[in-house]
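Quick one: this structure, given as structure tokens, is what I'll be asking you about.
As you look at this complex, bear in mind that one protein chain is not there, while each of the others sits in place.
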Amino acid sequence: MSALLSIKGMTHFFGGLKAVSNFSYDIPEGVIYGLIGPNGSGKTTTFNLITGIYSPTEGKVFFKDKDITAAKPYKIVQSGIARTFQNLRIFSSLTALDNIKIAKHFGSKSGLISSVLRLPSFMNEEKAIKKESLELLDLMHLSHRAKESAKNLPYGELRRLEIARALATRPQLLLLDEPAAGMNPKEVDELMSLITHIRKEFKVTVFLIEHHMQVVMGICEYIKVIDFGETIAEGRPEAVAKEPKVLEAYLGKRGV
Amino acid sequence: MKQLKLPKLLIFALIFYSAIQILYGTEILNGYILHIINQSLIYVILAVSLNLINGITGQFSLGHMGFAGVGAYVSGTISTLVFKINPSSPNGMLIFIFAIIVGGLAAAVVGFLIGFPSLRLKGDYLAIVTLGFGEIIRTVFNNIDYVGGPRGLLGIPKFSNFTTIIVAAFITLVVIRNLVESSHGRAMLAVRENELAAELVGVNTTRYKVMAFVIGAFFAGIAGGLFAHLLQMAHPTQFGFIKSVEVLIMIYAGGVGSITGSTIAAFALTFLSEGLRIGIRAIADATGLPIGGEWRMVVYSLLLIFIMLFKTEGLMGTKEAKLIRLKEVQ
Partner (left out) sequence: MGAIFNAQQIVNGLQVGSIYALIALGYTMVYGIVRLINFAHGDFYMLGAYAAYGAFFAFNALFVGKTGLMAFVVLIASMAAGGVIALLANRLAYKPLRYKPKLSSLITAIGVSMFLEYFLSALPAVGPSYRSFPDILPRVNINLGNAVISNYVIIDIVIAAVLMVGLTLLIKKTTLGKAMRAVSQDKDAARLMGIDIEKVIAFTFLIGGSFAGAAGLLAGMTYPRIVPYMGIQPGLKAFIAAVLGGIGNIPGAVLGAYIMGLAETFASAYNSLIGEGIAFAILIIVLLVRPRGLLGEKIADKI
């Protein structure tokens, strides 16, 4: 299996602080890949490095064998990587539907002139964007919220809206930053089946960061555990869960 | 069966236009009121175009009148100094339209240059830089003798009239409204809402910030050109910081992000401003007290403070009137 995303020797400093240290790994196409580690272990920094928010002090990121290290974030998204945020970043005064439509922006071919004149080609495209956006909302059980201002949505729905928005960019790789954060057990169950469903439906590779062990163990096919920016274990979930180092660093010796 | 249906905004504009023309023709409306209506319509262009930058895209320009100044001086130079036209010249109207458009384009070029700092700066810093640019533009006019220096560019032919101004205002409204309700407009809204999230759903935020400045500046330049050909002069003080703040007050009074709000506020405040001017003069005449025109600006500044303290969302918030809204795509 060839790697969809491949990170080679990535190191990142904040001032004198080493946030990520000599990170290397390959994410094969089609898997659900989990990255876990204690707070401050460099997980979100990894996402920020992949999506171009930071540029790594050292190392390279390859996506579909193309070097995307330190490319502009929007270019990286356009090449097929989408993400969600640990602290939601919703377009909160716009409607749920508009949140999705915006993510369909770069696929649009209408220029300024045809948009302003509302030429037939533009109108057809608008129709298509609206239809696809509504379908995504439907998939995420958010249809009833389409016309609602995003700021009025409850937390769990906002998390789903953010995933829908990420999917609207038609990614091949979906990065989820703590998707289960702040969810109740029922919502977590729904989220898990949703993620597996998305993977099948959109043929997307999922790379997620999570604290929630139930999610990680339940849906990930491959897990990498990091601490202080370094890898301490990786492999299939069952195997990783038994690693003494993991138990100590992350689970605090109490076990899963 | 398909039938031709005029858009409701066009119908409204036509009714408004005819009504004013009839009232003016029958002398119910005098030239002074018509002049204020003309000014209001020019302020509609200024406020709506500033709203594209500040309200829709969430940037912050304090130098909008600088763009208008570029439009005024460039178009005035073309009509007055280069072609030396007057309303009875053959092709005068064509040259006037050409001059106005070139003025708008020149302002757009300046907007492009000013858009660049917006790529690195946010909020208050951007405000100061745009203010600085506006002041630089003003200083430049002040120092070019060819366009009159501190005396201003005088003797500009009076080409702006109710018809030309309302057409320009209508086009501005439609273009900016249609832009906002397109993929490009949504990208601009996304920049306003959350720049990082916008970038991470594939919006080239750099491009859209500069685009907002360019388009906003273009229309401000058009407005400036119309002003110059209405007042028959262009003067550096017409385009200073305080004038930019007046337009800013309009968009905050109307509701940042609402085209409807900007339009209503442009009319309301232009009339209020004239009302204050007349009222203050009347009080001064009646009482013999030394009350000056400065009180008008005292009222304006208090209005701005009160809006910010008690009604930050302005008249309309981000809502649009039905008249302005487009029919939903089915």
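Note that the chains take the letters A and B in the order they are written out, and that residue 1 is the start of every chain.
Keep this in mind: contacts are C-beta pairs under 8 Å (C-beta built on N, C-alpha and C of every residue); 3 or more make two chains touch, one makes a residue touch a chain.
Everything numeric here is computed off the predicted structure, so don't read it as measured data.
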**Request:** May I ask which residue of B:S18, B:N91 or B:T139 touches the chain that does not appear here?
**Result:** B:T139
**Request:** Among B:V44, B:A72, B:I85 or B:V129, single out the residue that touches the unshown chain.
**Result:** B:V129
**Asked** Among the options B:M93, B:I278 or B:V298, which residue touches the chain absent from this view?
**Response** B:V298
**Asked** List the chain B residues touching the unshown chain?
**Response** 60, 62, 117, 120-121, 123-125, 127-129, 131-133, 135-136, 139, 143, 196, 241-242, 245, 248, 252, 289-292, 294-295, 297-298, 300-302, 304-305, 308-309, 312
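Methods note: only the chains that are shown with their structure count from here on.
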**Asked** Roughly how many whole angstrom separate the Cα centroids of chain A and chain B?
**Response** 42
**Interface residues, chain B side, partner chain A - complex** = 174-175, 178-179, 182-187, 189-190, 193-194, 196-205, 318, 329-330
**Prompt:** Taking the complex as given, what residues does chain A use to touch chain B?
**Reply:** 51, 53, 72-74, 77-78, 82-83, 85, 89-94, 98, 101-106, 108, 110, 112, 115-118, 122-123, 125-127, 129-130, 165-166, 168-169
